[in-house]
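The other protein chains are all here in position, but one chain of the complex has been omitted.
Moving on to chain A:
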């Protein structure tokens, strides 16, 4: 349905997006993960036709949208990271304005406004000014405004940043319903791994402007299938202990944590005895030792060396 082909963007000789290829099939829900500055928002801006790519193409049903963006604009709804609303207008007035400029038919606009307000659970407060709303309510109106023209594809750029749990759950529920019940194709970016795990069939992981991994959750987790993740709680910290552990042949990666360290080692390698020995030499006690089942967060960390919120 929608695909990018070697899509690139360069700002002042800095390549922000570097030849990325991604695709969305009809009715799919796809996550786009990446740390800050990975190039997610620039990618979304190019897909949605707000930004012209330096090179590459965006195709909708096999046809390029670069020369004629109106094709994609008709079928695309974008929920930006910012609250793209008029704060001095009420929720209803905002939706009416955006509905009109989206050319929603006059006789159906009123019903459509009530429908989207119902979807985001704000029918009761539609007459109130947006500036009086909480952050979560504003984000819900932000989503409603992108749904007015009943888009086939919905791009959500971190739609749950800085909001209360109730609004967050409401937004997640709305997105899931749109995907499952209405068949809306979703491209979802978030800092919250659990949201992506919960909502998306497939995930793209971006870093430094490149797609570094992609696939379903199980496919991504299989990246770590040859590794064990071990959380070690220690009585104290020591740089020399860290260096000792790094020198173990079966250890692939060591990161300091608040309470000790996190070790990624080759699958099945028994490093416990070596670890105890090394800790004793440094006069540090091992308080707790736990081999974890890998999560997408671990995959992300493994691939980028950063957590999602870095």
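Note that in this section contacts are C-beta pairs under 8 Å (C-beta built on N, C-alpha and C of every residue); 3 or more make two chains touch, one makes a residue touch a chain; residues count from 1.
To be clear about the criterion, contacts and distances are computed from a predicted model.
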**Q.** Protein name, per the UniProt record, of whichever chain is missing from view ("Spore cortex-lytic enzyme", "Cell division protein FtsX", "ABC transmembrane type-2 domain-containing protein" or "NADH-quinone oxidoreductase subunit K")
**A.** "ABC transmembrane type-2 domain-containing protein"
**Q.** Residue among A:25, A:61 or A:82 touching the omitted chain
**A.** A:82
Q.
Looking at the full complex, which residue from A:6, A:52, A:182 or A:267 touches the chain that isn't shown here?
A. A:52
Q: Just name the one of A:103, A:246, A:267 or A:281 that touches the chain not displayed here.
A: A:103
Q. In terms of residues, what is the contact footprint of the unshown chain on chain A?
A. 48-50, 52, 68-70, 73-74, 76, 78, 80-86, 88-89, 93, 97-98, 100-103, 129, 145-146, 149
